[in-house]
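Here the complex is missing one protein chain, while the rest keep their positions.
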Amino acid sequence: MITALWIMVALAALLGMILGYASIRFRVEGNPLAEKIDAVLPQTQCGQCGYPGCKPYADAIAKGEADINLCPPGGEEGIHKLAELLGVEFKPFGENAQPKPKAVAFIDEQTCIGCTLCIQACPVDAIAGAAKQMHTIIASECTGCELCVPPCPVDCISMLPIEEQLTNWKWRYPVYALRQTS
Amino acid sequence: MLSSPFITRPLSVDRIMLRVLYALVPGIALYVWYFGPAILVSIALAVTAALATEALMLKLRDRPLRPFLSDYSALLTGCLIALSIPPLAPWWLPVIGSAFAIAVAKHLYGGLGSNPFNPAMIGYAVLIISFPHEMTHWLSPQGVGQSVLSLGQQLHYIFTSALPAGMQLDALTMSTPLDTLKTQLHLGMTVSDIRDLPIYGRLAGKGSEMVAAGFALGGLYLLVARIIPWQLPLAFLGTLFALSGVFNLIDPTHYAPPLFHWFSGAAMIGAFFILTDPITSPTTARGRIIFGIGAGLLTFLIRTYGGFPDGVAFATILMNMCVPLIDTWTQPRIFGKKKEDKR
Amino acid sequence: MIRLHRFHGGIHPPTHKAESTRTPIMSAPLPAQLTIPFRQHAGEAAKPVVQVGERVLKGQLIGEPVGAISSSIHAPTSGTITAIDLQQIAHPSALPDLCATLVPDGLDEWGVRQTLSYRQLSSDELQKHLRRSGIVGLGGAVFPSDMKLRHPIVVDTLVINGAECEPYITCDDMLMRERAEAIVRGIEILRHALGTDAVLIGIEDNKPQAISAMQRAVDDSSHPFKVIAVPTVYPGGSAKHLIKVLTGVEVPSGKLPTDVGVQCYNVATAYAVHRAVEHGETLVSRVVTVTGNVEQPRNYEALIGTPFSDLVALSIPKADTNRYIMGGPMMGVELPAVNVPLVKASNCVIAASDALFPPPPAAMPCIRCTRCAQVCPVELQPQDLYWFAQSHNFGKAQEYDLFDCIECGACAYVCPSSIPLVQYYRYAKSEIRARDHEKRAADLARERHEFRQFRIEREKQEKAERLAQKERAAAAAKAAAEAAAAIPTPLEPNADAEDTQQMRIDAALARAKEQAATAHPRNTEALTPEQRAEIEAIEVRRAHIHSLAADAGADDEPPKNSQGN
Partner (left out) sequence: MTDYLLILIGTVFVNNIVMVKILGLCPFMGVSKKLETSLSMGAATTFVLTIASGSSYLVNHYLLGPDLAYLTTLSFIVVIAATVQFTEMVVKKTSPVLYQVLGIYLPLITTNCAVLGIPLLNVQAKHNFIESLLFGFGGAVGFTLVMVLFAGMRERLEGADVPVIFRGTAIAMVTAGLMSLAFMGFSGLVK
């Protein structure tokens, strides 16, 4: 009995030493996961997830503090990608976080008073203009985050859904005739 | 709106399957000639079960019946199962085989085009593992067995498992030439002695060698009509020939000659009708050669050393498992890419 | 004799070319109205340079190129621009695009035609001239021809594509039969600009008349061009495949022919180059085949912008015609409406009926028979691409070289399951492109967001620094004010002298501080102990808040706070 005990202790000590050495020898720093999550997020910086931007949300997911279904602009596909990346199950959007069609902000230039509030709100500097001068959205850089809409004192900003044009038209999925029962 | 191209060449899945069925005809005809019409009953049973299962599964999966029932693929599966089991088997044997093949090996995977395993061979494997006893009662070719059953008696046996008074099943049936070879070799006989037994003909089993030749004939038609790729049968039969040839040269008393391997068991029907199922075989030329070689090697190993009388079915499904990998790793070079550019 | 090479696969569909080659090219009459899209070439759409109501002359510039890959658009005849707006065009999406509407005045009056003598021309000048003249590849890809001359390219072989492999189309065939001499002159201009010696003219051997016409023209011109009959196989007219057949060289995947020292032009493009250089005619018309389910299939020379309905009416469609296809039956697009305009890319319009092009039967599942792989000219595995595309597995599809697919349709032509394979590939391709676009947009947004945060951080720091400076200045000013307490004229002259906002602000701050300093004692006079205790407590809280605010990079200016109560 005593021998057995000694053997187990000796075994544990030996293996413990090996593992201790290995943990020093193969130490890893940093967490590359947050960066990978950030790469999947759509970078609208809209804050709909409850975090002030995509990177903080990515950090929160990486730490396991946030769920993966909080990003409406990423769409269901975004959740699928996150689920695959993190090896967790897909989770549908909640009631109050449904994705909307993609849109860009538009400033009604007649009404704009040039207060610069929207410029300060824009997370990606996609609004051009200066104080007392009319502001304009740089449509190609607008992420559609809607953060500029509430601060506007004269409600001159509206979100225009992106319409299908020749430049962004996509071929449709072929209709698979056999799916319908004849 | 329709997308280009707006013209097509008229060839369809059902025509391809139909030609494969035509190609089976000489083999089946010779089968009837040498072993009596019981096989036709067996085929009818298997085909009916296959079509019924197909219809049921389509109904359950909410898919249209007509295009899939008329594509002849279930018909072909039924035929292949009937041809690979003993003709004088109780009626439920082909029925279970077909039903399992169509329901599990085909429709659980999404039906035509999605099944990774050859349904007929899965059906066969399930039968030989579940009902080994029933699967060994092969009919003797006419003139070899001690007594002969009439068609009515055969039908009676198939459906009721009752033989006419005074007849023994063992007197009517025998094990296959391959099985006999294996058993007798174990008992210490040499290959040449065994082949002098009355059940053997010139090349392999009496009668069955001619049936195999019939299938080979049909297979040649498929090759000429370019319904099946040449790589598969060539690689399979070539490997089988080479391996058995080498072993036969080294030790002719214990290893059967190559032509014996070719013309016994399911080698011919396997080479031209089973391995060449496009859905479960590789799509690249090199992949097909690898697949054929693998199947030939496994068939020889299982026949010579394994526990089952014939290895074609297991070799087929074992190689079926490898198909996705073979396809992935034998992607051909594309236009304008050098070999090393590839992934 | 030159040794020809082979490429993998290909198909031999019935050609149906004889119907439309019986009669010579006919000049189409001037239509009542022309619709000229501003996007008729690969790359950026042209920018309109004419006003609505303006009278334009034939060949006058109405759209100028924007950016590197772009081309010019010209008025096809003289007349008045009546509208510049969105019009339906020949595109599978049936979406409208920006077009100019031109009502001809019937005079067909040419504007200035600048002819050049190409021998004195540098490649650069020729390039500019082609861009001005709106010359684009007329084989179907409509790639701006000037780009193909752009430096630095080293070309040792010029391949002229007269293969015209698609069924039904005969416009190049007829052009070669009738205008071989002009084509040869155009080829000579291109050869000169590229500075090459070897010129190979590849024509499929099902066009013997075109071959002999071209051979005669080459012989007459005494240029050392080689007219070569290539085997008829679809898609032998694909530039990369014709180059392979003629030279044995494979253009690497994702590269241009010039990367292997070959340049390729269509015969119709060579003809257009000749017209542009030696006659000064901008690209305002082209030869187009009208065929299929019509009484009189033939080729027309028609103005760009002519409604297809006019052309089709000339050939008299048969009663059961129910749709029209622009281009050939293998790669063409179904027209959303028959009155859409002819563009530079339109080589053919086919009247279709269900009898002529029966609608495909319902698609069956793929049985992996690999008939598609056997005919694929790019040696792809179409059955795998289909498998990935139909299950939206775009990453895998790309890995299997989806983007090398030329959408020739050979796979769908032979498919026994009648699967619309090409449509699956187009679907997958456009999804992948859209995703790439989104990815780039996201990266840009990330970059801009990060920059913004960096900027805000920097501004905060700068502000903090300024604040510190101000405080120092205020302290100095206060000291000065205290020193000159008797004379109440503190900083005004200084401020005027300096004339900087900073100083004025500092002065204001100093004043505020002064006021606070003087006001403070008055407020705290005659207070009960309770009040004092309360004020102290408030002061403590305030100090705490201040320190917090300072930590957070206090934006508010401290003097204002000290005014409190």
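The first chain written gets the first letter, and so on, giving A, B and C; residue counts start at 1 in each chain.
As a convention for this text, a contact is a pair of C-beta atoms (placed from the backbone, for glycine too) under 8 Å apart; a residue touches a chain by one contact, two chains touch by 3 or more.
Keep in mind that what you see is a predicted model, and the values were worked out from it rather than measured.
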Self-check item: Shown chains that the omitted chain touches within the full complex
Solution: A, B, C
Self-check item: Contact residue for the chain not shown (choose from B:T48, B:S114 or B:T330)
Solution: B:S114
Quiz item: Which of these touches the unseen chain: B:R61, B:R226 or B:H254?
Solution: B:R61
Quiz item: Which listed residue (B:F215, B:F314 or B:F335) would be found touching the missing chain in the intact complex?
Solution: B:F314
Quiz prompt | Of B:P64, B:G245 or B:G306, the residue in touch with the unshown chain | solution = B:G306
Self-check item: chain C residues touching the omitted chain (full complex)
Solution: 365, 387-388, 390-391, 393
Quiz item: What is the set of chain B residues that contact the non-displayed chain in the whole complex?
Solution: 60-61, 104-105, 107-111, 114, 116-117, 122, 125-126, 129, 298, 301-302, 305-308, 311, 313-315, 317-318, 320-325, 328
Exercise. List the residues of chain A that touch the chain left out of this view.
Key: 3-4, 7-8, 11-12, 15, 18-19, 22-23, 26-28, 32-33, 36, 87
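In this text, only the chains that are shown with their structure count from here on.
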Quiz item: Rounded to the nearest whole Å, what is the centre-to-centre distance of chain A and chain C, using the mean of the C-alpha atoms as each centre?
Solution: 30
Self-check item: Residues of chain C whose C-beta touches two or more other chains
Solution: 92, 362, 364-365, 420, 423, 426
Practice problem: Could you list which residues of chain A touch at least two other chains? | Solution: 171, 174, 178
Exercise. Would you tell me which residues of chain B are touching chain C in their complex?
Key: 1-9, 11-13, 15-16, 67, 71, 110-114, 229, 278-279, 281, 283-284, 327, 331-338, 341, 343
Practice problem: Show which residues of chain C lie in contact with chain B when the two form their complex. | Solution: 7-8, 11, 13, 92, 94, 167, 240-241, 244, 250-255, 325, 327, 329-334, 336, 352, 357, 359-362, 364-371, 373, 377-381, 383-384, 399-401, 404, 407, 409, 412-418, 420, 422-423, 426
Quiz item: Okay, in this complex, where on chain A does chain C touch?
Solution: 38, 41-45, 53-54, 123-126, 141, 143, 164-166, 168-174, 176-178
